[in-house]
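In what follows, a structure is listed as structure tokens, so that the remarks can point back to it.
The complex appears here minus one protein chain, its other protein chains still in place.
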Amino acid sequence: MNLERDGDYITLSMGPHHPATHGVLRLEVTTDGEVITACKPDIGYLHRSIEKIAENLEWYQFVPYTDRVDYVCAMNSNHAWVCAVEALLATGAETKLEIPERAQYIRVLFAELNRISSHMIGLGAMTMDMGAFTPFIHAIGQRELVNDIFEKTCGARLTYNYMCVGGVVRDLHPGAEDEARAFLDGLEKVMREFHALITTNNIFVGRLAGVAPVSAADALSYGLSGPNLRGSGIDFDLRRDKPYGIYDRFRFDVPVGKRFAGDRGALGDGYDRFVCRSLEVQESIRICRQVLDQMPPASGKEDDPVGGWCVSKAAQKALRKPPVGEIYFRCENPRGETGYHLVSDGTKVPYRAKIRTGSFCALSIFEKICPGLMIADLVALIGSFDIVLPEVDR
Amino acid sequence: MSILGWVREIVEGVEATAHGLATTARYLKDNATDTGDGSAMTVDYPVQPARVPDGYRGHLFNAVDDCTLCKQCQRACPIDCISMEGELNENAKFHISRYDIDLSKCIYCGLCTQICPTGSLRMTKGFEIDPRNSVNERGGRYLYRMRPDQTRRRMDTLEVDRLNRITAADPSTLSDDDRAFLSEVEDERGGRFLFARFGMGFYTPEEKAEADRIRAERKRAKEQAAAEAAAKVAADQAALQSDQAHGSAGGNP
Amino acid sequence: MSSVPSRNPSRGKALSFEELLAKVQEGFPTVKAGSAPNGARWIAVEAASLLEVARHLKSEPSLSFGSLCCLSGVDLLKFPPPAEKDGPASDQLVCAYDLHSVEHGHELRLKVSVPPERASVPSVETVWGVAGFFEREIFDLYGIEFRGHHDLRRLLMPPDWIGHPLRKDYEYPVHYADWELKREGQAFESGPYK
Partner (left out) sequence: MTLSVGPVSDSLAAWFAGRGIPALPSEILAIAVVCALPVLGIVFPIAGVAQYFERKIAGGVQRRKGPMVGANGIVDLVCDLLLFWQPRWKRRAFARSLERAPVLGPVLGLVRRWGLGAIAADGVKMFLKEDMAPEGADKLLFFGSTYVALLGSFLAFAVFPFSQSFHMGDPPVAALYLGAVTGLVAVSILKAGWSSNNKWSHFGGIRAVAMIVSYETPITLSIATVCMWSGTMSLQGIVAAQFRPGILSFTGWNLFQSPFLALVAGVYYVAALAECNRAPFDLSEGESELVGGFHTEYSGLRWGLFFIAEYSDMILVGGIFATLFLGGYQSPFLEDRIVALPPLAEALVHTAIVCAKFLASIGFMMWIRWTLPRFRIDQVMNLAWTKLVPLALLCLFGTALTQLWLSGRVPVAPVVHGRYLSAPVVRPDLLSWAISWIVVGGLLAALVVWAKKEGSPKPAQVRKLLGEEGA
């Protein structure tokens, strides 16, 4: 057997077709026995040149592609793009758009529901990587319920293409509010059992406690964002500190990591990130309930309920001639900050659209924190950062 | 580590395991008895039908009678999978002669249907790629081209309508004519399920003329064969009759 | 609305763009302000002094730009000439650094323009770790070389790819390795699916 020996080390090619790499991530791992001495991420296997495509499509046509930037939370990606384009339009004098109130609420509702369903994948896939298959399936089951609601409203289960510049494509289907409420109630119960089954399990805590702690300074420097940043103890959430849309109307807490694993753990370890993500689901449930309470009723008009680009003449006009200039717009997605750096040359096609994603930045820290971990820890680490590869490669 | 800590670790481990086992046991019981929260969420597809809600974004369907050929859908499509052609008909009215949606490229985003001014372009509930299972709005089966070499034969609107009707109907109620049509269509070298890219396929004028010519030729050949057969039968009968006549004449002088 | 989100109490003072500019210009008089017609503003930095400016921005307590949100490249080859004179001239490659300070809550954009034929910018990965990945991506897609990067390889494209796809003068290749690539307008029948 040829071990490609380099001194006493073994070089492992983990991926791109490895069960734990959540897609087509490849890690060049050098190990000393089971202990990793070096790890280099190798990405690009899922590169679809989405940024290049964006330079050849009109502003509204790019929305289906944002679904595919991060298909686990397509609704949030939609939201980030339309918010960014609307923010760009708002910098022009005559292109500022009025978004219907109901559409704003629907956007937040769906973004939060999709955050829940994305965290279901994140939490579930992490437990699956660590050998517990049952919690994963239970979490996926909850995601399916969210998809049922989305499917009835927008017609798709994965790539929603639901939000558009100026509003949303369709109004909620009849009974959507009740379905959402029922889902949230059921979710709370299921999540309690999920946590009883896995979060307090000694094996699970033992595998995550103290594994790859990320200090606050490192977390900032390496651009971690979202639950990964908050797991390291930094109290920062774009929804609260730089509110976009109508997030300033809702009351919610920002969960921050603080050595949840007790004496065995360290601040910013895998368990902190896991628990932060779990707590965020609860906060999303709170936001969803407030949205459902505050949402104005439908106008009753069939043709223009909430104002999409295809029905809103103002949006069509604005998108044909956006202001010249640039903008960097940041949104809080489940996997951290999704930023769009848009450069417009005043035509109906973007001049440049740079997409900054949470997973891409989270992957940059691997080279630093992996040495000293075991192979099993690396698997848990990928799960605890909730890496989603289409978002990395774009 | 103190003795107490040691005991506590063991006890906590046993407790967590027991708790987990109790949870899964409850799910197992619920699922087995099909009651409560733990009952199965999945359906036994395809034995049980899939639950497709209204407004589902499935295969595209264009009602060509309503289509005004404004080409908005073609422009809105982010992956350029729609192409169409029009022509003037005998009443000097502009109408659609070819409307192709390449469903191997379509991403089902729905931008084309959002922008369609007449509402002729719609997304149906059909989602199964296997054309033998997918059912369009009219209840007939979709036809789509499978490989480039299977696309030689194209159909006109009437034929598509007819085929949709036939495939939607109970096979036992088909007339012989329909059966013959179906077998003719199926026996084309394109295979049994063919034509157009998906949804609808139409001739361009040249193709239509060519197809008409081929069909006329085929019809002529068939008529000729029938005529020959009839002539042969007639000749045989005549021979028989003459034989009989001869025999009767000979046998019964 | 009646309810407001629970704010983070330990938040410092956010500075406006003018204050930030003044603070940076104290130490580095050569930096200039830039702006776009839609009101976007940034600080234009010479490539030579970028690393010092970046260190200053991170370490100065009243600035403390701890995180680099985004580092994007832009090719200005086909961009309309800017309305203001001190903006970057056309036919330049631009690196835009979007910085954010969690402590104070202010944001700032730095811009470095380099000519495409001599595109070279000092690497800031020693200041912000995430820049290591961003710079590799820009090197890959724009061909800007980052001096001092510890591992400057292509990130997204294959290592043997020729050209930098996001440049505006990039032409779609006909061949890659042993494959003939499908072109726009090429008939489906003769495509790779045959």
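Order of writing sets the labels: A, B and C. Residues in every chain begin at 1.
Throughout what follows, a residue touches a chain if its C-beta (ideal position, glycine included) is under 8 Å from a C-beta of that chain, and two chains touch if they have at least 3 such contacts.
Computed from a predicted structure; not experimentally measured.
Across the complete structure, the visible chains that the omitted chain touches are A, B. Considering A:T199, A:S344 or A:S384, the position touching the chain not shown turns out to be A:T199 (whole complex).
Of the candidate positions A:A90, A:I137 or A:A298, contact with the unshown chain belongs to A:I137. Summary of contacts with the chain left out: across A:A38, A:I246 or A:I375, the touching residue is A:I375.
For chain A, the residues touching the absent chain in the complete assembly are 1-3, 10, 12, 18-20, 34, 127-134, 137-138, 141, 188, 191-192, 195-201, 203-204, 206-207, 255, 258-260, 262-263, 275, 278-279, 282, 374-377, 379.
One chain is missing from the display, and on chain B it is touched by residues 4-12, 17, 20-21, 23-25, 27-28, 31-32, 38-42, 44, 47, 132.
One rule holds in what follows: only the chains that are shown with their structure count from here on.
When C-beta pairs in contact are tallied for every pair of chains, the largest tally goes to A-C. With centres computed as the average of Cα coordinates, no chain lies farther from chain A than B. Distance between chain centres (mean CA atoms), chain A to chain C: 23 Å.
Per the touch definition, chain A reaches chain C in the complex via residues 40, 43-44, 47, 49, 51-52, 55, 88, 91-92, 217-218, 220-223, 234-236, 239-243, 247-254, 290, 294, 323-328, 330, 337, 339, 341, 343-346, 351-352, 354, 356, 360-361, 363-365, 367-368, 393-394.
Within the complex formed with chain A, the chain C residues making contact are 1, 3-8, 10-11, 36-40, 66-70, 72-75, 78-80, 83, 96, 98, 102, 105, 109, 127-130, 132-133, 141, 151, 154-158, 165-166. Residues 57, 60-65, 67, 134, 141, 144, 148, 151-156, 159, 161, 169-170, 173, 186, 189-190, 193, 196-198, 200-203, 308, 310 of chain A are the ones touching chain B in the complex.
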